[in-house]
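== chain A ==
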Amino acid sequence: MSLVGPEVHTPTLLYLDGVSVSFDGFKAIDGLSLVVDETELRCVIGPNGAGKTTMMDIITGRTRPDTGRVEYADGVDLTRCDESEIANLGIGRKFQKPTVFEHHTVDDNLELALAGRRSVAASLRFALGPEDRDRIDELLATVNLRGLRHRLAGTLSHGQKQWLEIGMLLAQRPRLLLVDEPVAGMTAQETERTAELLVGLATDHAVVVVEHDMEFVRSIARKVTVLHQGRVLAEGPMSVIQDDPLVNAVYLGE
Partner candidate 1 sequence: MLQSTNGRARTARAPGSDDSRGKHPTMKRTLARARSMPVIRNALRHAAAIALVTGAGVAGANAQETIKVGVLHSLSGTMAISETTLKDTVLMLVEEQNKRGGLLGKKLEAVVVDPASNWPLFAEKARELLEARKVAVVFGCWTSVSRKSVLPVFEELNGLLFYPVQYEGEESSKNVFYTGAAPNQQAIPAVDYLMSEEGGAVKRWVLAGTDYVYPRTTNKILENYLAAKGVAEADIMINYTPFGHSDWQTIVAEIKKFGSEGKKTAVVSTINGDANVPFYKELGNQGIAAQDIPVVAFSVGEEELSGIDTGPLVGHLAAWNYFMSVDSQENASFIEAWHAFIKDEKRVSNDPMEAHYIGFNMWVKAVEKAGTTDVDAVRSAMYGVSVPNLTGGIATMFTNHHLSKPVLIGEIQADGQFDVVWETPGTVIGDAWTDYLPESSQILADWMPPVSCGNFNVKTAQCSGQNY
Partner candidate 2 sequence: MSESPVHGSGGPGRSPTAAVLGVALVVVSVVGVLNQAVGESSALHVPTYVVTLLGKYACYALLAVALDLVWGYLGILSLGHGAFFALGGYAMGMHLMREIGPRGVYGHPVLPDFMVFLDWKTLPWYWHGFDSFAFALVMVVLVPAALAFVFGWLAFRSRVTGVYLSIMTQALTYALMLAFFRNEMGFGGNNGLTDFKDVLGLDLQSDATRVGLFVCSTMALAAGYLLARGIVRSRLGRVVTAIRDGEGRVRSLGYRPERYKLFVFTVSAAMAGVAGALYVPQVGIINPGEFAPLSSIELVVWVAVGGRGTLHGAALGAVLVNYAKTWLTGTYPEVWLFALGAMFVVVTLVLPRGIVGLAATTRAAWARRVTGASRAPGEVVP
């Protein structure tokens, strides 16, 4: 296990220890351990079926691990929480396929994601306050969608949807962002902007990015974790990983 001295630099935000899960006898995750610090940009790479998405599912409570521990912040056991609790703990997730609410406007999408009380009664009485409006304006600026705020999300381009989703992620005020293939289907220019955005976010958030696009990973990565067959194959700075023969054999070399 390669614990990078959690107490020393920045405190640990997320800690996976010996997590395993299998579907119909197939081990999707097999004794996976992972540590993410409070402010960090971590890239997770690996071939198809390596367990990247399943790992995200476990962190966000969509899938329950068969064995192992998943700890968050001040020792919260994530395996005991359900999805919405985990979200409210400050873990936000952007899905692989952009999932925005297509029948809502861009504004409404952001409004739904705004941090705040999530109860039924509260939502029935909810009215948008001035602070909320400011926050939405701010987010719109961040993800560059200000001019499209009244458009239905379903009418946005693919890249715009990706950004909207990132905007929604930010609206939740998360401490940990899980970002699944953020640049898939983006133009070069969009990709570049996304890279800037993520790097910027990592200064005061923990960001975990799962990505296939090695170019993109190279452009943002500080530290890379390589998954293979549900376990960590290698972990370290991009330069080291690039030269790892094992990694090359299973992944990069392809």
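In this section, contacts are C-beta pairs under 8 Å (C-beta built on N, C-alpha and C of every residue); 3 or more make two chains touch, one makes a residue touch a chain; residues count from 1.
As a selection rule, all candidates are chains of the complex that A comes from, given by their letters.
These figures come from a predicted structure and were not determined experimentally.
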Result, touching chain for chain A in the complex among 1 or 2: 2
In the complex, chain A residues that touch candidate 2: 60, 62, 83-84, 87-88, 92-93, 95, 99-105, 107-108, 111-113, 118-120, 123-126, 150, 152, 168, 172
